[in-house]
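The structure appears right after this line, and notes come after that.
Not every chain of the complex is shown here; the ones you see sit where they belong.
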Amino acid sequence: MSSTREAVTGDASVDSLSSRFQAVRGATTALCETLEPEDFVVQSMPDVSPTKWHLAHVTWFFETFVLEPYAEGYRVFDDAFKFLFNSYYYGVGEMHRRPDRGLLSRPTVGTVRRYREHVDCAMGALLQERGEDPEVVARVTLGLNHEEQHQELLLTDIKHVFAQNPLKPAVNPALRPAPAGTASEHRFVAGVAGIREIGAAGHTFAFDNETPRHRVLLAEHALGSRLVTNGEYLAFIEDGGYRDSNLWLSDGWAAVLERGWNRPLYWSEDREREFTLGGERELDRNAPVTHVSYYEADAFARWAGARLPTEAEWELAASDLPVRGNFVETGFWQPVVGRDDEPQLFGDVWEWTSSAYGPYPGFRPLDGALGEYNGKFMCNQMTVRGGSCASATDHLRASYRSFFYPDARWQFLGIRLAKDGAA
Amino acid sequence: MSSTREAVTGDASVDSLSSRFQAVRGATTALCETLEPEDFVVQSMPDVSPTKWHLAHVTWFFETFVLEPYAEGYRVFDDAFKFLFNSYYYGVGEMHRRPDRGLLSRPTVGTVRRYREHVDCAMGALLQERGEDPEVVARVTLGLNHEEQHQELLLTDIKHVFAQNPLKPAVNPALRPAPAGTASEHRFVAGVAGIREIGAAGHTFAFDNETPRHRVLLAEHALGSRLVTNGEYLAFIEDGGYRDSNLWLSDGWAAVLERGWNRPLYWSEDREREFTLGGERELDRNAPVTHVSYYEADAFARWAGARLPTEAEWELAASDLPVRGNFVETGFWQPVVGRDDEPQLFGDVWEWTSSAYGPYPGFRPLDGALGEYNGKFMCNQMTVRGGSCASATDHLRASYRSFFYPDARWQFLGIRLAKDGAA
């Protein structure tokens, strides 16, 4: 199997890595500024982790995979945290049961903050001393990308927690609404066909699941010029979309019946309002629809006489586009209204593809416990692409593959249409 | 149905009621002094409520049943709390789902404290103004007894929360261990037989389920001179008690198999240590066994060639004994070693009786929503008697009936033996 080091390429001098370390760690902390200590504790479903668990787990990642093997004389902050804050790395040892993360009032938020400081301090020293050791660089870079993934989870998880509360509190009451606007006309744009290459090219950091770069064969097809909007999704609902079994995959229809789905996850029952990180707000019909499952995306596409894109179709369309996001930088954490002037494949909502998440031909996971990062999830999940408004901008790229079970809805998940044949 | 007022008798002058109000409310707050804000949030199973829920619910009780009907011009603190902090009074309105109480990070502990102050302030004024109105007195007295019940639940619930935590934190690290000692020899003492009376006599406060006082017919029997100890329960375990289906009720044996029970709830796997409110401590073999279900108490009794007492047998034995407890006053919140000099029926552990919880002949619940307090639980539960080390001393009396499902173990629940015939 490949070593961690091979997974990383590009400039990572000591100074820039230290700076980036501080920037990413600081961004995580900044996300919690509006939270009360009580908010850090709750786990609203097994998929959701408490905020303080995220803060501690990403720290555990640096402690376990960087400090313990590379920082001589490093003193572990608390031995019990090995058990409490391991997520799913069996190679490292036993772990606390995922559904029980919300049962822990201790360690307190204060203790978790001290844990972060303890690790940050040791990391600062290590980076000074061994910041050019390629394996250290590779693992720190992986740790920072890992932490950026958890920044997004932290936001989507606390959104889910607050959404369960009948008081409907805002995670960040100061968040501006995303700018209103008019959705451009939806068109189908011819995609790239023939034999092409997808996968990480090796110029920048990439996860192992983006490799190896390889050839794919694409038939003629076309992609939607923009994301499906709330207004269009409303039309689907009003046309009986949730009542017509013919539109649904068999497992999707079972989900509709068993869970009583009849609208996106955070819409109010009257379909007039939507719960956002800034609290409950009027539904913007021109904004991209989000918090829909794969089943809903697939049913919508069938209703619209279209289909969802494959991940290869998506990646080739995105390859030459600039990445954008709105995360902390922009200050509104909702997908924004489609713009006509530029294709918008990044940073609004993850776009469901019709591709089951699996290994690329010749895929080899990282060595050791880090090999559990991505590879062991290559079954039962669907690939999503493009990143969301809660993704750090510098975290995204055309080859990036994320993945969720087809019934997942708590992430910013949306819909781009595709169809066979020329546009 | 009877009015609330009839349920209360005895002295309750304005001053003493105001003082008692402040004392009880203050005692509740004092129980939380060692907790961090994060600790107030967690619900470790549906039977357990978060600490801040208890603090708010007992306050809601005064707001709903005293201030709203009797305090002219009273301003409700927050309308949403009617929904959030109603426990099970359908007569008052809809309520938040019990198993979801742990999903609420808001209102914060600070807000709940302000809620308490708001209500305490209004209650102070009301008691000054209408503190001799018998219905006000009756309802305030009921509210204080209600709050004392929740003091005990608050302690047993937070104990359960902390027991789930692999860090095994102490709820109160300063708690002294209960004094060591030697268990007296266990004897059977002849009980009271013939036609007798049980139930509340009307001299002091009593809940509706203790009424009406009525005649019962008791056969000859004898009761254990003291509670069953940890050491005796260990002997049961070591004799294969948890592996012999003949000792168990059918439903109890199913519980043993399905839940893997093989020791009391808070014993360590090696049976050497016990989790207490003061943290994990060495098991005291002379102390009363506690945190056992009815099924375990019943199986132990069968193994010992005895049975559990009926509630009438217990009440008549307890009728002339002084009540004792160790709650806040004594400063150790564990059952204490049996003493030889005085019968010890109160204030260590609730004692399982063989009596299913039901209505006394002629029972009539309180009027209105308060009638839901006790009566609607008169099915599927077993009566327990005597109060525990977590009960407020002035809250207990011989006629007091509490009740739990036969599989409950998270309360301080213990075992007293009985047998048929003369001692």
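Lettered A and B in written order, each chain numbered from 1.
One rule holds in what follows: contacts are C-beta pairs under 8 Å (C-beta built on N, C-alpha and C of every residue); 3 or more make two chains touch, one makes a residue touch a chain.
Note that the structure is predicted; figures quoted are calculated from it, not measured.
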* **Homomeric complex, total chain copies (2 given)** => 4
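Keep this in mind: only the chains that are shown with their structure count from here on.
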* Which residues of subunit A touch subunit B in the complex? -> 36-42, 44, 52, 80, 83-84, 96, 100, 102-109, 161-162, 164-167, 169
